[in-house]
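Missing here: one protein chain of the complex. Every other protein chain is in place.
Order as written gives the chain letters A and B; numbering starts at 1 within each chain.
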Amino acid sequence: MQTALILVALAALILGLAVWRIHKQAKLYEVGFGRQLATTLSSKSFQLTLAGFVIFVGLWWVTVSLLKLPWFNRLPGPVEVVSEWLSPEPTFGISIYTKDYYTHIFYSTYRATAAFLLATLLGIPFGLLMGWNKKFYDYSLPLVELIRPIPPLAWVPLAILVLPGSEPAVIFVTFLVAFFVTTLNTLLGVESIDENYFRAAKCLGASNKDILFDVVVPGALPYVFTGLQISMGASWFSLVAGEMIAAQYGLGFLIWDSYSVIAYPVIFIGMATLGIIGWASSALVRVVGRRLMAWREAELSGSARVEV
Amino acid sequence: MSASNTAPVCRAADGALSVRDVTKIYDPEGVHVVALEHCSLEIAAGEFVAVVGPSGCGKSTLLNIMAGFDYVTHGEILLDGAPLATPDTRPRPGSDRVVVFQHGALFPWKTVLENVTYGPVVQKQLDQPAAEAKAREMLARVGLSNIEKSYPGQLSSGMQRRVEIIRALINDPKVLLLDEPFRAMDTVTKSASHEYLLELYNATGKTIFFITHDLEEAIFLADKVAVMTTRPGHIKLAISVDLPRPRNYRMLASQEFLRLKAQLVEAVHEEAVKAFQAGEREMA
Partner (left out) sequence: MVVKRKASLAERINKKLANKSFWRGVTAVIGFFAVWQVSCMGVLPFMSAIPTPVEVAHAFWKLLFDPKYWAGWRDSSLRVFYGFVAAQILGIPLGLGMGWNRNFKHLTFPVFELLRPIPPLAWVPVSILFWPTNELSIAFITFIGAFFTIVVNVLGGVGSIKKELVYSAVSFGASPSQVFWRVVLPATIPSIATGMMVGIGITWNVVIAAEMIAGNTGLGRLTWEAYLAGYTPGIIVGMISIGLAGYVSSGLVKWVSELLMPWKRIF
């Protein structure tokens, strides 16, 4: 009964999103909703997308559950995974009903967010300073280039030794990746600003502080946000590795642990959850970026160019 | 044509620029590029002077020095008699000499109103409401009121340049420096922009220093047209334009206009050929 409710809720959510999308398209093309719906459903792109998913899940099912091909025989099939995920009494203890599932999600999200925020708060000023002040750039660039090639995951053993406990170590390693990505993209952003904006500001009487806030920061923002999206993805990448090596709790830990205790469907649950959260966090950064850079939206949305 | 006919309605009393024997060398111990050599030019207060010449001859270099983005190697530039740029003093950019750039430098992340009020606000000359009121008034006078909340990216290049000129003028500069501002426009937008600029000039009488490669544009707008030679640049010829103000497009076909144009074409062509043969890279 409960499974059915959950399924209905999920279906409603997906349907709602679809309806919203079709509504927006109908407005764009100035046709009625019904007409747009018909167009979308019969359009090649929609059908092919659907076909793509069906083929993917189908192949998975056929190779694993139906034919039980040699290399595929230890993997769980789609039916197993989904029923486990949605079952109120999961065989291996992890499903959307169990508290543990959310504990793991919480730990991973908290670590990733902490590392990401720390890297952003430190990386952006660092990058701005590097782009703004030549002296600082000269001193800091060699150090950055010295440390950067070392893959962040190679820091894990050292971090575990030095920092108290594995929690800070995992966050630190995640922070490192995000920090370098953010700093370098911010630096690129500052360097990408057209010289003439600086000149214009100076002509108009701006002091150095004014230029920093009125030219450098807004000018670098597009690159900064691209960097933030990359850093978000990189954070999850490092975090999972760190968790697999050294943590208790967390989705990375869950995936590895499930393998050790032969709870294979949970591996897939973990992967899917990571995928969803990873996508959602990048989308969040993207949305925030669009909000802050209203001028780009106005430009790109193709609002009719005001003519002479 | 008496002199008073060529004067605008009012003329500024300051903003006289005196360029005396200016030489500019880039990287003297290295590549040693002589951009300007023994360049001299006199600009009276309230005069509209245009400089023409082949690409890469040094026109922009001169403007950059006047604006304070660069410095002289030898020679000097005086503003209203006081030294502005000498080999020992590096001029600083300031709102007494505001530049309007070729590809436009309105801040894309600020609205039109924010752009225009930027100068007075950041220099703390006016507080925000007063600056906005003044900006609105100036925009209204030239018919640009309805775009004050738009971003520059939403405007056509013609409007962008007009807004940029207002952004410069609101600071009441002594000199307005324009670096080929209408270069990237089509003919129609360009002539509309010319009329616009001339209206503003007639109303304010400010000193204007205008760089262009378009000879007709130069004659149509200016009181005096100076021809710069190819690199190393110096002023080889300065012609007075005695056409009456306010100018109108019919003058483009007048005898006087054509005579002036012929004179300029002769002078510029010689330099252009030299530049072409020397293979100057087009400074687009």
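Just so it is clear, contacts are C-beta pairs under 8 Å (C-beta built on N, C-alpha and C of every residue); 3 or more make two chains touch, one makes a residue touch a chain.
No experiment lies behind these values; they were computed from the predicted model shown.
Enquirer: Given the full complex, what residues of subunit A touch the hidden partner chain?
Expert: Touching the chain left out of view, subunit A contributes residues 44-45, 48-49, 51-53, 55-56, 71-72, 74-75, 134-135, 137-143, 146, 149-158, 160-162, 233, 236-241, 244-245, 251-252, 255-256, 258-259, 264, 267-268, 270-272, 274-276, 278-279, 282.
Rule of thumb we're sticking to: only the chains that are shown with their structure count from here on.
Enquirer: Can you give the whole-Å distance between the Cα centres of subunit A and subunit B?
Expert: 49
Enquirer: Enumerate the contact residues on subunit A facing subunit B in the complex.
Expert: Residues in contact with subunit B: 194, 196-197, 199-207, 210, 214-215, 218-219, 221, 293-296, 298-299, 303, 305-308.
Enquirer: What does subunit B use to touch subunit A in their complex?
Expert: Result: residues 67-69, 92-95, 97-99, 101, 103, 105-110, 118-119, 122-123, 147, 150-156, 158-159, 167-168, 171, 189, 192 of subunit B touch subunit A.
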